[in-house]
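Omission of a single protein chain aside, the complex is shown with its protein chains in their original locations.
We call the chains A and B, going by the order they appear; numbering starts again at 1 in every chain.
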Amino acid sequence: MDVLDRVLGLYNYWIVIVLMMVGFYVVMASRNLIKKIIGLSIFQTSVFLLYISVGKVRGGSAPILDKAIETYSNPLPHVLILTAIVVGVATTALGLAFVVRIKEAYGTTEEDEIHKQDERSD
Amino acid sequence: MIEAHLPALQVVLPLLAAPLCVVLRNGTAAWALTLATSWAALAVAVALLVKVLADGPISYELGNWLAPWGIEYKIDAVNAFILVVVAAIGAIVVPYAYASVRAEIEEERIYLFYCMYLLTLTGLLGIVITGDAFNIFVFLEISSLSTYVLVGLGRDRRALTAAYQYLIMGTIGATFILIGIGLLYMMTGTLNIADLAKRVPPLAGNRTVLAAFGFITVGASLKLALFPLHHWLPNAYAYAPSTVSAFLAGTATKVSLYILIRFIFTVFGASFAFKTLPLDIVLSVLAVLAMFVSSTVAIFQRDIKRLLAYSSIAQIGYMILGISFASVTGVAASLLHIFNHALMKGGLFLALGCVMLRLGSVRIEDMHGLGRTMPVTMAAFVIGGLSLIGIPLTAGFISKWYLVLAALESGRWYFAVLIVLSSLLAVIYVWRIIEVAYFRPAPRSEAAEPVREAPASMLIPMWVLIGANIYFGVETSASVGVARQAAAMLLGSGP
Partner (left out) sequence: MKHHFILRVIAKFAIPFILLYALYVQFHGDFGPGGGFQAGVIFAAAFILYALIFGMEKARHAAPSAAIRLGIALGVLIYAGTGVAGILLGGKFLDYSVLAHDPTHGQHLGILIVEFGVGLTVASVMIAVFFAFASRPRSEG
């Protein structure tokens, strides 16, 4: 049952890997600027899952102090990821702001057409 | 009393000034506040360097939580040196920015420019000063996000696409670093760099640690524009406002190089990176490619800011080559070049900003006869160019000298030959500009006012940096001494 253990027991890592690769692929392969930002967001989310899923302690509850509970999950990854989520939100907001301005300046959000317009003006 | 809190003040002063700029709303008031803050930050950085050189490493616990549980600011010779570099460039560029920003950015947005400038300065200083791995990521993102905004404020609409591309690639790089830090945390349970340095080397063969090393190296390489991950840099430097190009050229990539150095030498250890893994081969090959390919591409550029951007990629190649030797001389040469390159490129970009102010363009075909119409600016440009090539008596020569010395010391004399050959390429692109500026007649100007010299508020900071090139090319004891001490500390043979 070692193979099953590897696949089912480590399911959180598999999900992280799938999401990371999906996000990374969307960023690199998309020609549309907004889709790239979506891919970036998926990529960052996979990292959050990685941190939080390894912070779970077997038999531990949520890391909120309570007299009745003895084992807690590790609170540090939660705090780290809160910060990382805020960073991710700021990045997405900034990226979309750039897309809005690019759309106004170029008239399109497709990377190829922007490239063509730039080459013509060079 | 203040002296005990200098490490915290280094980051807190620009952090407090940034929202104050938003409250003040007036462009001139924001500039004055930025000037005062950046000069105060420089004073703090110099004080910290003096203290570290005299007394040894300084440690400051934030919130009085003891390391390794709390966040600790740890300053040793490496940190303090780079703090001075970042703070100095940050301080010298601000007087210059008064006229340059006024000319390139709309009046209503100038206070926002200075707010972002201060946030970038906060982030960069924070990355260098902190002794906690996750704190590095947080400050990295603070500085990166503000940098994207600064780049996007350029006049040309291509500044927007350049900033967007920089955002995508930079965020991927920072996320890779985050993954690496996460993997290290999983294996050791700590985020404090000094603690990681004790716990990671015994785990050297572990696959998770290897993966963490890979992620951190690639992420940092993306942010420092190591060939072939450099595509964001030429556009970002070319289309950003001139002040921003000058500021970033001396600081942003160098701080990412610091992150790489810190993780390779302090956390993982030189023996893991260079003996267990073939990092020296990978880095030296990429560095040589950077040196030659970028210098060659620079020769064919018609936009001079782009030319200098490609030249920067080549110079980063020199710094990485120094690291790949993994010797005290090699790492000292890299650290020295961080300092000297900031002086060179900062001065050159400031000179280009003066040209942009008077001409409205930095294309080589518009620069005919500039040697006569803007003699002070072009003289500075010539000296900066000579430093870039590595002519004796300039700072560039000192870095190249130590690089060649490191190559010969490690027995790899072919690298010394390659360094000299790539400097010849630099001669070609510097000569192109000098030839156009001095040996072609100025075009008859149909514009109402003839091209004059830039205002003194821009010329003086530019000449401070260029003059420093010559000063530190002749009087090398200070810069070389600190670099050697820092390198010895990194490689474990010093205090």
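What we mean here is this: a contact is a pair of C-beta atoms (placed from the backbone, for glycine too) under 8 Å apart; a residue touches a chain by one contact, two chains touch by 3 or more.
All figures in this text were calculated on a predicted structure; none of them were measured in a lab.
Engineer: Shown chains touched by the missing chain?
Structural biologist: The omitted chain makes contact with A, B across the full complex.
Engineer: Using the touch definition up top, pick the residue from A:Leu8, A:Ala29, A:Ile69 or A:Val100 that touches the left-out chain.
Structural biologist: Once the missing chain is taken into account, the touching residue is A:Val100.
Engineer: Can you name the residues of chain B that touch the chain not displayed here?
Structural biologist: Residue positions of chain B that touch the missing chain: 5, 8, 12, 15-16, 18-20, 22-23, 25, 60-64.
Engineer: Contacts of chain A with the missing chain: which residues?
Structural biologist: These residues of chain A touch the chain that is not shown: 62, 64, 82, 85-86, 93, 96-97, 100, 103-104, 107.
The rule is simple: only the chains that are shown with their structure count from here on.
Engineer: Centre to centre, by mean C-alpha position, how many angstrom separate chain A and chain B?
Structural biologist: 28
Engineer: For a test of understanding, state which residues of chain B touch chain A in their complex under the given definition.
Structural biologist: These residues of chain B touch chain A: 134, 137-138, 141, 145, 148-149, 152, 157-158, 160-161, 163-164, 167-168, 171-172, 175, 178-179, 182, 185-186, 191.
Engineer: Using the touch definition up top, name the residues of chain A that touch chain B in the complex.
Structural biologist: Contact set of chain A toward chain B: 24, 27, 33, 36-37, 40, 43-44, 47, 50-51, 54, 76-77, 80, 83-84, 87, 90-91, 94-95, 98-99, 101-102, 105-106, 114, 118.
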